[in-house]
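Of the protein chains in this complex, one is absent; all others appear in place.
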Amino acid sequence: MTEPAAAKTALKTQAVETPSWAYGNSGTRFKVFAQAGVPRDPYEKLDDAAKVHEFTGVAPTVALHIPWDRVDDYAALATHAEQRGVRLGAINSNTFQDDDYKLGSICHPDAVVRRKAVDHLLECVDIMDATGSRDLKLWFADGTNYPGQDDIRGRQDRLAEGLAEVYERLGEGQRMLLEYKFFEPAFYATDVPDWGTAYAHCLKLGPKAQVVVDTGHHAPGTNIEFIVATLLREGKLGGFDFNSRFYADDDLMVGAADPFQLFRIMYEVVRGGGFSPEVAFMLDQCHNIEAKIPAIIRSVMNVQEATAKALLVDGDALSAAQRSGDVLEANAVVMDAYNTDVRPLLREVREEMGLDPEPLAAYRRSGWAEKIVAERVGGEQAGWGA
Amino acid sequence: MTEPAAAKTALKTQAVETPSWAYGNSGTRFKVFAQAGVPRDPYEKLDDAAKVHEFTGVAPTVALHIPWDRVDDYAALATHAEQRGVRLGAINSNTFQDDDYKLGSICHPDAVVRRKAVDHLLECVDIMDATGSRDLKLWFADGTNYPGQDDIRGRQDRLAEGLAEVYERLGEGQRMLLEYKFFEPAFYATDVPDWGTAYAHCLKLGPKAQVVVDTGHHAPGTNIEFIVATLLREGKLGGFDFNSRFYADDDLMVGAADPFQLFRIMYEVVRGGGFSPEVAFMLDQCHNIEAKIPAIIRSVMNVQEATAKALLVDGDALSAAQRSGDVLEANAVVMDAYNTDVRPLLREVREEMGLDPEPLAAYRRSGWAEKIVAERVGGEQAGWGA
Amino acid sequence: MTEPAAAKTALKTQAVETPSWAYGNSGTRFKVFAQAGVPRDPYEKLDDAAKVHEFTGVAPTVALHIPWDRVDDYAALATHAEQRGVRLGAINSNTFQDDDYKLGSICHPDAVVRRKAVDHLLECVDIMDATGSRDLKLWFADGTNYPGQDDIRGRQDRLAEGLAEVYERLGEGQRMLLEYKFFEPAFYATDVPDWGTAYAHCLKLGPKAQVVVDTGHHAPGTNIEFIVATLLREGKLGGFDFNSRFYADDDLMVGAADPFQLFRIMYEVVRGGGFSPEVAFMLDQCHNIEAKIPAIIRSVMNVQEATAKALLVDGDALSAAQRSGDVLEANAVVMDAYNTDVRPLLREVREEMGLDPEPLAAYRRSGWAEKIVAERVGGEQAGWGA
Partner (left out) sequence: MTEPAAAKTALKTQAVETPSWAYGNSGTRFKVFAQAGVPRDPYEKLDDAAKVHEFTGVAPTVALHIPWDRVDDYAALATHAEQRGVRLGAINSNTFQDDDYKLGSICHPDAVVRRKAVDHLLECVDIMDATGSRDLKLWFADGTNYPGQDDIRGRQDRLAEGLAEVYERLGEGQRMLLEYKFFEPAFYATDVPDWGTAYAHCLKLGPKAQVVVDTGHHAPGTNIEFIVATLLREGKLGGFDFNSRFYADDDLMVGAADPFQLFRIMYEVVRGGGFSPEVAFMLDQCHNIEAKIPAIIRSVMNVQEATAKALLVDGDALSAAQRSGDVLEANAVVMDAYNTDVRPLLREVREEMGLDPEPLAAYRRSGWAEKIVAERVGGEQAGWGA
């Protein structure tokens, strides 16, 4: 087994990016239930994200979403973040909430709409220049609801053309992370529905284009850790959008639905050399009915616990069992690590980092929850439509 | 084969109820794209529904949704409908859009919220008395998002208690139709997730409680026509909510995703004696990106076409092949009916009913679409939140 | 939290029935890989099952499968079992491997075949009388591969008729456990495809008819613990066939694919009063590529671990969090129990029962594996077709 000491060293270097939008209101198509104390602007979102980092120690960056987080002065926003101990992370584009995008954005049949969408993506790169962000995360809601509605192949051509223009605009050290999604909001054909499509586009674009795996965006039964292993082998895994799902893109707290799956994913990350800055670990979740900041802290801890278990897999024993074809023993080596209660280890990690060993309890004691409920009165709460 | 003449007679008696909310705006959690000309109140919804009936001849009733269709004077609303050639149909309750319902309605852990939900259902029965509606359609968004969030079994107890109170309130000739749904908006456990749960509750409630099958509310791969056959055999099929899906509850036009499945469902309806007034045939769809009234006309026609094919199955030949164990021949009998182009037959049906044989073309020529765009200016468009 | 002492007491009373057929060869439609040392008759299967009980202490009974385990003298077989420290358990019928059953058994369109199938079931009750078995476990491969192949509803009528005849034959204290399965080997419509169908039949048959939940027999995404909670609430949960699946009815070791799901199931069992002799806990697995006896020991241990975690859920804290609507806290109470490493507790349980704390290591040291490979030479290995 990996020495716990080595595991602890690795765990201290972990970084999980939290998304600005998870601090705002969200919901289903049926209802958005507003919560008291929710941020009203990007600055307040950063304040909340800073609390998550303060108590976990491993959430140092915050992803922005444009236009939800559009501000006049991104340098000021970055400074605000740094003053609170965090940094701005990936820039997420939004090409699905403008009325023009009813039939798509970058894949729309009308060149005028495509131009608008590409211009938005180029604007996002401008923002990256201003914020110093490395990653442009692209998720397209593009697709069709009915057979025949548009030409599947023609939409791929348009997608390739639009991505190429944005790729060209990327500066030194900047990357484009292309996300895929099985379905929703498109209900018949989605233009980037699976890792294969994202991979094929990224391959043609070049080394700055990488695939991002959202753990909620797969068909039922898909073996996600296989995709992770394959993308790492191909040098094309750019990052994760973590969340969890029982059914579709439920966007629950990562690890809540299938903690064993999360462990298997993290094992392939570790095994494939993906526990490195080249792979961005990001949350992308909706806390529709649960308190948002504690849910995000819990999510960060869930990633930590899965990572700790993955680090504890005894690689030598596993390889030996695999080579000898001992199915039960090989499985047992993996299960031994999974069945280990790593919470004591993580408490030690936190204490050695100068943190409270119990982030949730510490957050609750901090009074932040009460403070934001009391102070954030008036204004408009942030949400998906904000 | 059933004589085409007999099939035509049956088709002329068909009745497909259209839902008031399908005439309003709808969308996904990501975006609602507003359409020009959408109704601004229940009266305008009825005006649109009347157009669907005018051109198809088989959509004589309109389902209401409370509170979306709440008016001061339901008798006036009923009169408005009748003046336009339609009638008010099922009353649909809504216990998912009030802030109190974040953790459930009739199954909520707090008795105060449950009381509010049951009171709403009782109010719906009052409205049925006023409108003369026969059916109270109940769909509950109740459920939980996380394991442990609430007690699965305790919620069933509360559900049974609430339903029993509403059941007692039903008058002579009134029914309660209980709908089930696999998931959404609840993401871990839904309180009425499958036909078995709905059936078990209806059985205990009594003969006025019946199960309603929404064709979009099943797990992947579920054989819906089996459920239809089983519920008819048990005397517990109260009706359908028609729509279609490729993935989850996509709410596309019925027959759009899998027309062969719709045919198989209608075959079991016909075979099981369900083509009768005891089984309510209702649409429950969302026309997020397509024009609403034409989409509803197209949907009604899709149901007609599937029904026509089901009526054309040669029952004698089928039984003979089934009895003799001739797998290919039995399947061929069914496929022969399915592969028949029934559009000419339906054109005849319409002509014999004094209608234009091409409802969509006739609607387009009518100028209604242009008229409502021009006239329905100002006010607030109806939608799920209206 | 439940006192560990109380949990240990409960765990000592646990009983997991192992199936005779899991000791024989099995495989997929593509290939059966034979293993050395596999039993060649029912007596040798019992010898192996006795070893599982010897080392785990909680596998005291063995399910038989007729005709695979047909012997001339069942009393002698029972004595053989008792001499080795185990007892005969449920009798499993087989109406899927005779050439006559190509189009079904109890639901077959031909009355002659149905008679044969029912006679086989009646024979199984005779065997129960001889073995003293309480439970007749019924799984029907009946169904159709193509739409139209047979009449869905007619098959339900035949099923009801056949079951009723068998039910009448049951003696005092005997039960009929009806299993459902989503699909396979039937590929279009299965005659008992879901819990609702099994429940409806059992309800009509009477109190001796109970539903059995095979954890591998559900549509993708089905919430199995909900079904467990519901059947317990209805007084209709007769038992489990445990195994696990990633895709379809993969029949892997229970707990191997989704240990969190197994824990949630066991939690509902405990919470609903199902941890009692009225609910039979049985394995139904295939060890196609892994060593069989160790795999079964591992499976029994997996059930123990899930049960231990379920017993450790702090019911008071959970109820309090649920009542107060604290989603995160309620989930946390459940996750705390799940994240506990219960292996030390189970080692104590075994030591207090006079067993080796490590059943697999003890089995390996026992020499049984080498002994059966050396001795079981010649003859025909047991398997699904034996």
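To keep things simple, chains are lettered A, B and C as they appear, and every chain counts its residues starting from 1.
Rule of thumb we're sticking to: a contact is a pair of C-beta atoms (placed from the backbone, for glycine too) under 8 Å apart; a residue touches a chain by one contact, two chains touch by 3 or more.
Note that the structure is a prediction, hence the values are computed from the model and not measured.
Asker: Can you list the shown chains that the absent chain is in touch with?
Answerer: A, B, C
Asker: Which residue, C:59, C:256 or C:293, contacts the hidden chain when the whole complex is considered?
Answerer: Of the candidates C:59, C:256 or C:293, C:256 is in touch with the missing chain.
Asker: May I ask which residue of B:195, B:246 or B:368 touches the chain that does not appear here?
Answerer: Of the candidates B:195, B:246 or B:368, B:246 is in touch with the missing chain.
Asker: If the hidden chain were put back, which of B:98, B:258 or B:278 would touch it?
Answerer: Only one of B:98, B:258 or B:278 touches the chain omitted from view, namely B:258.
Asker: Of the residues listed, A:55, A:96, A:140 or A:188, which one is in contact with the missing chain?
Answerer: A:188
Asker: Which subunit B residues touch the hidden chain?
Answerer: 220-221, 223, 246-247, 256, 258-260, 289-291, 294-295, 298, 305, 327-328, 331-332, 338-341, 343
Asker: Just the residue numbers, please: which parts of subunit A touch the chain that's not shown?
Answerer: These residues touch the chain not displayed: 103, 109-110, 145-154, 156-157, 182-183, 188-190, 193-197, 199-200, 203, 218-223, 225-227, 229-230, 232-234, 260, 264, 268, 271-272, 318-319, 321-323, 325, 327-328, 330-335.
Asker: Considering the whole complex rather than only what is displayed, give the residues of subunit C touching the chain that is not shown.
Answerer: 26-31, 33-34, 96-97, 99, 101-103, 141, 145-147, 182-185, 187-188, 220, 245-248, 250, 252-253, 256-257, 288-290, 384
Criterion: only the chains that are shown with their structure count from here on.
Asker: Do subunit A and subunit B face each other with the same patch, meaning over half of the contact numbers show up on both, or with different patches?
Answerer: Same residues, largely: of all residue numbers at this interface, over half are found in both copies.
Asker: Quick one: superpose subunit A on subunit C by CA and send over the rotation angle as a multiple of 5°.
Answerer: Fitting subunit A to subunit C on C-alpha positions yields an angle of 180 degrees.
Asker: With chain centres taken as the means of their Cα atoms, state the distance from subunit A to subunit B in Å.
Answerer: Taking the mean C-alpha position of each chain, the two centres sit 38 Å apart.
Asker: So which bits of subunit B are touching at least two other chains?
Answerer: In subunit B, the residues touching two or more other chains are 103, 145-147, 182-183, 188, 220.
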